[in-house]
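Note that this complex is displayed minus one protein chain, with the remaining chains in position.
Lettered A and B in written order, each chain numbered from 1.
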Amino acid sequence: MKDPILSNNERAFVEKAIAEKLRIDKRGLNEFRNLAIFYGKNYGSVIASLGETKVFASVSCEVSTPKTTRPNEGTIFINVEMGSQQNEPCIVVTRILERTIRESNCIDLESLCIVAEEKVWNLRVDISILNNEGNVIDCACIAAVSALAHFRRPDCTASGDGEFTIHKSAEKDLIPIVLHHYPICVNYALFEGKTPIADPTILEERVTNASLILAVNAYKELCSIHLTGVSLTSPYLIQKCSDMAAERAKHIVEYIKDALEQDRIDRENGQAKGFSQSIKLTNIPSNFTDTQEIDQVMDTENDGSGELEEVMADESFEKIDSDTVASTWTKEESDESSDSDVQVIEESPKKKGIINVMEIVDTSSDDEEKETIVLN
Amino acid sequence: MVQDLLSAQGLRMDGRRHNELRQIQCKLGVLESELFTHKNRCDGSAYMLHGNTKVIASISGPKHPSKSSGKKDESFIFNVRVKFATFSKNGERQKVLKNSKKLGEIEINLKNIFKSVILVEKYEKSQLDLNIEVLQHDGGSEICTIVNTATLALIDAGICMKEYVCACTASLTNDGLALLDVSHLEEICGGPTLTIAALPRIGDHEQSVAFIELSQKFYLKDLNKIFDCCQLGCEKIRTILDEAIRGNAYEHVNSDLTSN
């Protein structure tokens, strides 16, 4: 099922709010969501989360033959999976990452050569978007870069006659990939082509449809620029954004390095936590934790006092209560059906909290007859 | 960078100066359709030779949207199809990548560039098809030639646009001098390449950019320089396109006069 189109109300609200320098999640215009990086127990597997956006990246390697044009260099392959058939965003993300990671030469590909013109290591980065709450590209880039920095490949020794042996991790220590620099993508959503918004949420992305993605490393080197969506931008804005992006990239690189160091210490102490730490346990709705309360609710429902009171302070504003009409309806119906037999009905689950809304199947109608079952 | 891109005399590998474009030749209305009633006839076309890259673009539309194409909620349907000829690279027959990610990316980019330039509100509930045929390319940023050809084809088809879109590339030497219009040879020698598609307004108006692409890295402080170079290139290309369009228009007027 494709996404429903964005309502005009949401679009208008976001645009109005941005004009007043407000955002729905109370962030500033140049404020980012919280970043977290979790390393898995295997080398080269990472979950990165930016707010609610979550991306899993895993790096693997295999021995293959090099390209004829570059006989002494290893290769890198990036694959992005979105989990849906959406083709376009997937291509865009893959190409941006390819340009950011492969074409900026951040990986020392020559060190991945085993025997020139015959055997090289082929790195493969698999990226799965676990949850898309906006700004997938930033999160995917951080995940990919930290996975590459975390990855260890088996050591390999080549003898002179083109033979080589791959050592198991027990024989020789695994060795890391050489990264020259860490390119970081920073995504700015552009409102009306001139107001850049850092780290857009999915709602903001859907409203503007245009964004400027800059990949910068900690040395203030620009690795790729990409202008997506339908938009016209001024050169001045690009300059402004790239300065902000450089600042951001510096922080991220430090964060990744800290996380790597922490992981190294944990591993030395044999306390690698794995992905279990990325699971939050706070998402239990509180009205299910207290059974006592539910009972009481049910009691009040039995009284049949169902009218929700009008509670508004201002006369011009009124609360529209959901089910006043529905409640009167159902009372009549339940009276009618009270002398019917025992029945199994499909009571819709959502009705439970709303007081005295209860739908009873009218047993006289033929269609529902099959649902009427007599106990005993 | 493997090799220096600029000789001591200030000339590039193919003998150009640092701010010189490659040869550009273009022609409008290269494809003629006899069947004026045909649904999928070509309503505008253009051909361009830029250095060693040859591209033909054709437009079909605006027309009633075909049932199979596009989503329901889009009021203006713009389809782009890019095809590389089998002999396009080095004149040798090669396996053509169909539906590859790179091709897909070019199509998405073209779609976005022209959607932001075409006056979409004039073409509500209609469909426009843009077909690009790359006859020959010397690698690298063929998107720049494709954009310029497509602009000409759109003008030939009489589609309302805000302005010309011109695309251009630029690179940087080791000494930090910006090079205009990168050739394939220069690209593989390892300089960074910036491609932009811009609306080069003449006069006081600020230039606006519809598309940017960058490969390889350079220092942030050089961005201004390379960007300015690109913009300069876009303006130069604009004058070339302008001449071609004017020439085409005169031709039409003259032929009308003689026929009367």
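Please note the rule applied: a residue touches a chain if its C-beta (ideal position, glycine included) is under 8 Å from a C-beta of that chain, and two chains touch if they have at least 3 such contacts.
What we mean here is this: contacts and distances are computed from a predicted model.
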### Query
Per UniProt, what's the omitted chain called: "Mitotic spindle assembly checkpoint protein MAD2A", "Trafficking protein particle complex subunit", "Alpha-1,3-glucosyltransferase" or "Ribosomal RNA-processing protein 40"?
"Ribosomal RNA-processing protein 40"
### Task
Name, in rising order, the residues on chain A that touch the hidden chain in the full complex.
1, 4-13, 16-17, 20, 22-24, 26, 282-291, 293-298, 300-302, 305-306, 308-309, 311-314, 316-323, 325-326, 329-330, 340-355, 357-360, 373, 375-376
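The rule is short, and it goes like this: only the chains that are shown with their structure count from here on.
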### Query
chain A to chain B: how many Å between their CA centres?
35
### Query
Can you list the chain B residues touching chain A in their complex?
71, 73, 101-102, 104-105, 108, 112, 115-117, 194, 199, 206-221, 223-224, 227, 231
### Query
Okay, in this complex, where on chain A does chain B touch?
2, 5, 87-88, 91-92, 94-95, 99, 103-105, 183, 193, 212, 216-217, 219-236, 238-239, 242-243, 246
